[in-house]
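Apart from one protein chain that is not included, each protein chain of the complex appears where it belongs.
Naming follows writing order (A and B), and every chain is counted from residue 1.
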Amino acid sequence: MADPMRIRANMTGDKVEVKVLMAHEMETGLRKDAKGNLVPPHFIRNVTVTHGGKTVLSAQWGTSISKNPFMHFRFKGGKPGEKVTISWIDNKGDKRTDEATIAGGS
Amino acid sequence: MNFDIIAPAALCAAMLSACATPISDAEAERAAVGMLKASFKPQGQAGVDRLNQDEVQALCSRYPNGLPKDLAEKLEKTQLATIRYPASGKLMGDWREGERIAQSGVGKQFNDDPKGPSGGNCYACHRLSPRELSFGTIGPSLYQFGKQRGTGDAVQRYAYGKIYNSEAFSACSNMPRFGHNGILTEEQIAHLVALLLDPDSPVNK
Partner (left out) sequence: MRIDRLPAMMLAALLPCFVAAQQDTQKEIERYRQLLQDGNPSELFEARGAEHWKAKRGPKNTSLEQCDLGLGAGVVKGAYVRLPRYFADSDKVEDLESRLVTCMVALQGLTPEEAKRRPYSGPGQPSMMADLVAWIASESRGMKIAPPQSHPKERLAYQTGEKIFFYRAGTHDFACATCHGEDNKRIRLQDLPNLTNAGDAQRAFGSWPAYRVSQGEVRSMQWRLYDCFRQQRFPEMQFTSDASVALTMFLAKRAEGGTFDAPAIKR
């Protein structure tokens, strides 16, 4: 199973600023291993972020995203103490869901 | 752990007064050599014999801030005597080949193919063709090297000799001895001489 994401969610003004690190190989399918064989593609296909039952971010990714991706975004309507839930699913069907509590801030 | 290393330390522990002063430079050198030989293993084309120093390597390691003048002159003289010029007498090849050799950094690393030719990796340390912006600064800029010196026999011999064995002209230079140590062939060195001297080479534009 994939390693947990590292999520930071903080209030900045009236918005929630979210920073996420995901552990994933993000293989392009173009790389060769030491023996010269192509390594099959393995990458995150969809990322979904929900807050209070509503989707606040939905992304479709491909092989142009780096290994161990970092995602940074802001959304309106969140308050300290509430949860943000992040899920990803990759092209092999592997998935991972983690959540974080929104911290106070400036 | 190597005996050479344990001995001074054990001695030091036994006689507390000795701890105030570090071990001698010669002892540290012996300890380092013993330690190095126990710390590496052969891999690919690189055997542990590569850790054995020749006279130049040993002397230059011992004087990291530069050799005393008399030693430097002696070393340059012995190294000058090692330079072998091609039997054909042809010191200038094709600058286009030279440019390829100057760009290539492969060769002699334990993960490199021992069968393939080595590069000179000149751009790692020198500015040459002004078209190549990614150049290093460990060595001087060689831009317009030939334009300033011409293509006379003496200049050709100097350029060839310098690439063959840089220590003959500047003791403890950072530059590898490409011919002396068998990194580049005679023909490859001649291509590099052309890159430096040929009026058509981008180096002289």
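In this text, a residue touches a chain if its C-beta (ideal position, glycine included) is under 8 Å from a C-beta of that chain, and two chains touch if they have at least 3 such contacts.
Note that this is a predicted model, so its numbers are computed, not measured.
The chain omitted from view is touched by exactly one of B:G116, B:P130, B:G152 or B:G182, namely B:G182.
When the full complex is taken into account, the listed residue touching the unshown chain is A:A23, out of A:A23, A:L38 or A:A103. Note on the undisplayed chain: of the listed residues A:V49, A:M71 or A:I86, the one touching it is A:M71.
Against the chain not shown here, chain A presents residues 3-4, 6, 19, 21, 23, 25, 27-28, 31, 33, 39, 61, 64-72.
On the side of chain B, the interface with the absent chain consists of residues 1-2, 5, 8-9, 12-13, 19, 22-23, 28-29, 31-33, 35-36, 38-43, 46-48, 50-53, 56-57, 60-61, 64, 108-111, 123-125, 133-138, 167, 174, 176-177, 181-183, using the contact rule stated above.
Throughout what follows, only the chains that are shown with their structure count from here on.
In this assembly, the C-alpha centroid of chain A lies 49 Å from the C-alpha centroid of chain B.
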